[in-house]
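Omission of a single protein chain aside, the complex is shown with its protein chains in their original locations.
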Amino acid sequence: MIWQQLLNGLTLGSTYALIALGYTMVYGIIQLINFAHGEIYMIGAFVGLFLVVNTGLNIGVALLGAMAFCMVLGMLVELIAYRPLRGRASRLSGIISAIGVSIFLSTLMVLIAQTNTRRYPDIINIQTFQVGDLQVSSLQIIILVVATLLMVGLQLLVQKTRVGKAMRACSQDLDAAYLMGINVNRIISFTFAIGSALAAAGGVMVGIYYNAVWPYMGTMAGLKAFAAAILGGIGSIPGAMIGGITLGVLEILGVAYLSSSYKDAIAFGILILVLIIRPQGIMGQKITKKV
Amino acid sequence: MDALISQYIDPYYLRILMLIGINIILALGLNLITGVTGQLSMGHAGFMSIGAYTSAIFSMQMGSPFFLSLLAGAMVAAFFGFLIGIPTLRLEGDYLAMVTIGFAEIIRVFFLNFEPGGKAVGLSGIPQNTTFVLVWTLVIIVIILNAKLLNSRIGRAFYAIRENEIAAEASGINSTRLKVLAFTAGSFLASLGGGLYAHYMYFIRPQDFAFMKSIELLNMVVLGGMGSIPGTILGAVILTLLPEMLRIVAEYRMLFYGALLVILMIFRPNGLLGDVRVYDIKKKLQGKKVGLWQSSN
Partner (left out) sequence: MAVLQLEEITMEFGGLRALDVVDIEVEEQQIFGIIGPNGAGKTTLFNIITGIYLPTGGRVIFKDRLLNKMHAWDVARQGIGRTFQNIRLFNKLSVLDNVRVGSHGVSRSGFFGSILGLPGSRREEKTIMEKAEQLLDLVGLGDKKLEYAENLAYGEQRRLEIARAMALNPSLLLLDEPAAGMNSTEKMGLMDLIWRIRNEMQLTIILVEHDMNLVMNICEQIAVLDYGRKIADGPPEVVKNDERVIQSYLGAEA
């Protein structure tokens, strides 16, 4: 039985990881907790659903469509709500602005789509396999595969390409990167774009997996993914992946063996524990402040 | 006394005035934590709910007199504020914000599962002990005490922590202890407001104290001017009146709040009254004083 839980946890965790990556990358580069990120995930889910239902597109294409849409959305948000604050505002202002965007987007979605839960039509063929004691659904396999591909892709992007190098430089020292001739604004936009695309992918997949899409799904998932990013070590890409998966597994295990009504509290409990015991997370390093 | 008042004021306006009063108390609490000391708390509604539920249960199940219930609620919340404060206030601002959200969420989930609180259905039948006179008397007391605090050594230390924590420590300020103090005092006020709220609304449920409530309160402080008492009062008044006056449906209200926060941060991060300081008034008065001094020299 525990293997089943682990599989479920792994699947859930991969989606958390996809969202957590966006958080961690943005925090790494501009030290901002992008509260609106959860909403991007939610909008991705809606766009995916919309494309499948209204244009009869195949789910894979819909996924790409959602990712593209959210890429643009993410960049817009950065441009409108965060860039004007960069450099001249306190951290508090940044966080408050992000909260504002988050509220705005989720409310907008409520107005557009109403609060009821939307469901996917029966076009997706989900099969369940028996592997020993395990019940594996084809959906879980798809999610795991897609998530892994995306994460591997991200690692390659960040480690092996020029853009990736620029991203890493910016997250180490924004001013120095600027002085080195890196177009910092563009790299930041790009970071938002990638993070949003990943979140959108997560959104579409979760929407299908639980067959439920509703405007407030982003708030909870966003907070949990943030907890995952902190758990893994904020600013660390491998950390976000590890944190996401760990959190997913812990949550499923908690529900199975403790209590399901406290499901949401598990993530926050972990968050608080991590911040108290080891704030730099699993992969993070202690940073001494320069005085 | 209240009967007298309701003869002169339409009950609808009376209600708004009551809510304004309660919101002022709540917002001043948050102002102390976030506006003055610079510690972003996004879980203020969590403390409010502790005060609300605790005082309601004291009143209903133990039949305790109103003052005692209110006090009990406030003490319990202050205690939790203290408890949460100690480990978490060593954290950087961003992390603290997340912890406060997490904490408020845990509280909400707790009350959702809390039998004596009625779980998701909530608690009804709370004796309506909150009167107009009581609320506004408390408002005035809270304002005065706040003003005294902010003009004192401790108040200055709070501001110093917000402005430059390292320099504050170099001046002998135990920043951790004072942050916890701010948090405790702020939660005390939050739960006082919560208790008043519960005994006015007659009925409470966990939903009333969700994340959105914390955001509403944050908006009041940010809009009015962080760290400024008149600013916070103004913010509370505006953001209690506005939705009522404009009869805006709840969803549109949230849209407005979201956009408002972003716009404020970009164009006027100090809020409406944040830049207006008692100093400016003092300076103008000083101009007159200098004349006197010069003549005595």
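Some notes on this structure:
Going by the order they are written in, the chains are A and B; count residues from 1 in each one.
Here is the rule we go by: a residue touches a chain if its C-beta (ideal position, glycine included) is under 8 Å from a C-beta of that chain, and two chains touch if they have at least 3 such contacts.
These numbers come from a predicted model, not from an experiment.
Only one residue in the set B:A170, B:M245 or B:I263 touches the chain that does not appear here, and it is B:A170. Of the candidate positions B:G51, B:G117 or B:G155, contact with the hidden chain is made by B:G155.
For chain B, the residues touching the absent chain in the complete assembly are 145, 148-149, 152-157, 159-160, 163-164, 166-175, 181, 185, 227, 277, 279, 282-283, 286.
Keep this in mind: only the chains that are shown with their structure count from here on.
Chain geometry summary: the mean Cα position of chain A and that of chain B are 32 Å apart. Only residues 27, 31, 33, 80-81, 84-85, 89-97, 99-108, 110-111, 219, 223, 226-227, 230, 261-262, 264-265, 267-269, 271-272, 275-276, 279, 291 of chain A touch chain B when the two sit together in their complex. Residue ranges of chain B in contact with chain A, taken from their complex: 34, 38, 40, 42, 87-88, 91, 93-95, 97-99, 101-103, 105-106, 109-110, 112-113, 166, 211, 215, 218, 222, 226, 251-252, 254-255, 257-266, 269.
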